[in-house]
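Heads up, one of the protein chains got dropped from this complex, but the rest are sitting where they should.
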Amino acid sequence: MSKNKKETKEPLFHLAKRPAIEWWKAWLIRGAAIISSLIVCALIIVVLTKQNPLEVYAALFKGSFGTQRKFWAMLQKLAILLCISLAVTPAFKMKFWNLGAEGQVLFGGLCSMVLMFEIGDKIPNLLLIIAMLIASILGGILWALFPAVLKAKWGTNESLFTLMMNYIAIQLVSFAIMVWVPSGSSVMGLVNSSTKAGWLPSLLGQKYLLNIIVVAVLTIVMFIYLKYSKQGYEISVVGESENTARYIGINVKKVIIRTMILSGALCGLAGFLLVAGTNHTISKDLAGGDGFTAIMVSWLAKFNPITMVVTSFLIAFLQRGAGEIATNFNLNTSIADILTGIIIFFIIGCEFFINYQIKSTKEKEGK
Amino acid sequence: MSTPAIELKNISKTFGSIAANKGVNLTVYNGEILSLLGENGSGKTTLMNMISGIYFPDAGHIYIDGKEVVIRSPKDAFDHRIGMIHQHFKLVDIFTAAENIVLGLEEGGRFNIKEAENKVREISTRYGFDIDPTKKIYEMSVSEKQTVEIIKVLYRGANILILDEPTAVLTPQETKKLFAVLRKMKEDGKAIVIITHKLHEVLEISDRVSVLRKGEYIGTLETANTDESELTEMMVGKKISLNIDRSEPKDSVDRLEINNLDCITRDGVKILDNISFTVKSGEILGIAGIAGSGQKELLESIAGLQKVRNGEIIYHNPKTGSTDSLRDKTPMQIKELGVRLSFVPEDRLGMGLVGNMDIIDNMMLRSYRKGKSVFLNRKKPRSLADKIITDLEVVTPSANTPIRRLSGGNVQKVLVGREISAAPTVLMVAYPVRGLDINSSYLIYNLLNEQKEKGVAVIFVGEDLDVLIELCDRILVLSSGRVSGIVDGRTTDKSEIGLLMTKGEEGGEGNVEE
Partner (left out) sequence: MLSTIASFINAAIIQGIPLLFGSTGEIITEKSGNLNLGIPGIMYVGGISGIIGGYIYEHSVENTVPILCILFSLCTSLICSALMSLIYAFLTQTLKANQNVTGLALTTFGVGVGNFFGGSLLKFFNESGSISLLDTGLAYKACLPFASKLGLFGKTFLSFGFLAYLAIIIAVVSSYILNKTRVGLNLRAIGENPATADAAGINVTKYKYLSTIIGGMIAGLGGLYFVMDYTAGAWTNNGFGDRGWLAIAIVIFALWKPKSAILSSFIFGGLYIICVYIPGLSSSSKEIIKMLPYLVTIAVLIIISARKKKEHQPPASLGLSYFREER
């Protein structure tokens, strides 16, 4: 039985699940993926602009760290993205695919704007801001509650339901703008720009500092909630195995609804921060795609709020940098989306090398 | 002898750190039936999966008709005319029998399902199967599904047939029919491998027996020249009669009373039919029956996980002396009643434990609600985890290791350990030794006996009749969702239970044939 007479060729390699991998190896792989993605991104920009790659990197860096103003703008972007990422995380941990963060933020923001626009000059500012905060949170909850209740009741597909809710929110905002802006223009200017009613105050002369502090606190609270609270534990159990959850007497439907209320409330809060703290106006692009980006941020960070600071920084840094490149080299700002897409492809792709190993068939025969 | 139809040399396969097969050799000739014998978890199925292309061996050689081959996919296996009938049927639920049978075939010409249906009918008549090719799989009984699997292999003209525990889901009558079919195939000159751990079947159907133990090849014998005790010795390593200790129940009082319980599955099938029995404190009540006779639903009804249509579940509380109805209560409500019910379900990682959590977090599953704090207290679960790891000799790198990285036996120890630690008054265990080695199995038996001596009412659902007879005080036999008898473990024997297991089967006119 000579070996040369094999009828078919052996496969060169096959896959096996890794039993475990040291954490530093895993982060090495992720780091390598991020660096390779940055190289690919730069290559693309170099091809498009025919600029020196170093200049491209310098511009990328300047987008976030070029001036103090840019730095704060990046932090503000990071804070909002992080806030929405924190919002979607408990639901995702439960394997509830909430693709509706965009709509929840938007509707939450709309609720704030209604108060700001309609009664902005009628009640004291502090009261107004508190009322806006509550309205936004309730709005976000409402938008998350419909799909959550139906998921709990009939198992209605939540990802498509929440997705559709986004567009309903968009249409509502368009409607409101049509009503508020009499000229028929679909753009709404700054609201209460003279009285600044409903505007969050600047702290230490920094307009965005309050937003950033709120989100920083939220990050720590969410980390503790998920890891050390009983509710957080229930979320993990339901996410891992619904049968086990039922077996130990967890009311799965209750947990789904409760967690989505939390998720919606935080999205509403993000809407409030955007309207009251950042934009002081509303448009249907209020969340600007962050509702979807947040899903990726949360996923890349494996649902860990602390790691999410890093992943959302990465995205915010990249988007600001891409914006800078776009202005410097006279390109369209959508380059940011292209770069974001590429970097996410690389990171989700690299997880494979953490979870699986490629075994060479030859190697083993040699043993 | 002639060239073997299939020959394996030095086959090895590891999963992660677990060696499923170590240097296994095996030979099968045309026109013979070979039994592949071994305990649960001895690597039989893994070995056969490497012949049928599901797994790829880490090392070793496979020869078909004397020529070395490489099988890297099920398609390669078909090309070598190898067909395997898996224990878990590989059928598409919403397809018809005929659609499933022709699935993946690459015949020339236009695809014509009618032609395929006719060919299926042809094969059915030739071997005496009874099947409607246009019936959808989700409307079929288990034995019908198995028939579809076998026809699928025959349709492809397989020369080597591998059957993975084909009788586990069949009634004795159906088994008899299956064996008749296998003998016909043998006369046709086909090479047949039947995986089993039932000794009487080995002796009845096979020409030769190959034995595996813990992934290693032990040897091959001519069936005519061997007997049950020799095979058992090869299978388990040393000759053992079970010798499980059994004490007399003390101060037995009624603990749990089930009256006229009816239960219907989601598809409308009556899975429990008028079940009545009583479990006493300080005894082990065994539950025997063919797989799928309603064992799972019975336990889940008691645990509050399965909707009940009719009947009563009554608990006699030893502390308060009161009697409570558990029917239509959620697990939470049952707990709030002060009922200390522990339950080791059949599917450990699907229900009972969370695979991605570590041992400590799994310990908390039952107890995390304790106290008013909104935060978790991991101190007690940690010490419980450490205690279980030492007491039950759980092999694990640490208490922080995710459960899914442990072997089946260690997972089971963690689960049983946790359930017992709750000091239950009723303990229900389903197939607790499935996939465990002999030592771990005895450890589990001892734990159950300890609980019994503490006055716990133990319900033990098992599949090995020898164990049931030696361990349990009384044995309740389920057959098609009905109680076909309750026998005394000290006086009964296997044939009595075996008979009860098939009593009341639909179409089970066994007495006509006898």
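Things worth noting here:
To keep things simple, chains are lettered A and B as they appear, and every chain counts its residues starting from 1.
Just so we're on the same page, a residue touches a chain if its C-beta (ideal position, glycine included) is under 8 Å from a C-beta of that chain, and two chains touch if they have at least 3 such contacts.
Every value quoted in this text rests on a predicted model; they were computed, and no experiment measured them.
One of B:Ile33, B:Leu47, B:Val102 or B:Leu376 touches the chain omitted from the figure, and that residue is B:Val102.
Only one residue from B:Lys67, B:Lys90 or B:Lys370 touches the chain missing from this view: B:Lys90.
Check A:Val56, A:Leu106, A:Leu163 or A:Leu269 against the missing chain and you find that the one touching it is A:Leu163.
With the whole complex as reference, residues 15, 52, 54-56, 73-75, 77-78, 84, 86, 90-95, 99, 102-106, 111, 138, 152 of chain B touch the missing chain. Chain A residues in contact with the hidden partner, per the touch definition given at the top, are 14-17, 48, 97, 99, 150, 154-157, 159-161, 163-165, 167-168, 171-172, 174-175, 178-179, 184, 289, 292-293, 295-296, 299, 330-332, 334-342, 344-345, 348-349, 351-352, 355-356.
Convention: only the chains that are shown with their structure count from here on.
Computed centre separation for the pair chain A/chain B is 45 angstrom, with centres defined by C-alpha atoms.
The part of chain B that touches chain A in the complex is made up of residues 16-17, 56, 58-59, 61, 63, 66-70, 72, 76, 303-305, 330-332, 334-335, 343, 345, 347, 349-357, 361, 364-366, 368-369, 373-376, 405. Those residues of chain A whose C-beta lies close enough to touch chain B in the complex are 1, 3, 5-11, 14, 16-17, 19-20, 228-231, 233, 236-237, 240-241, 243-244, 246-249, 251, 364-365, 367.
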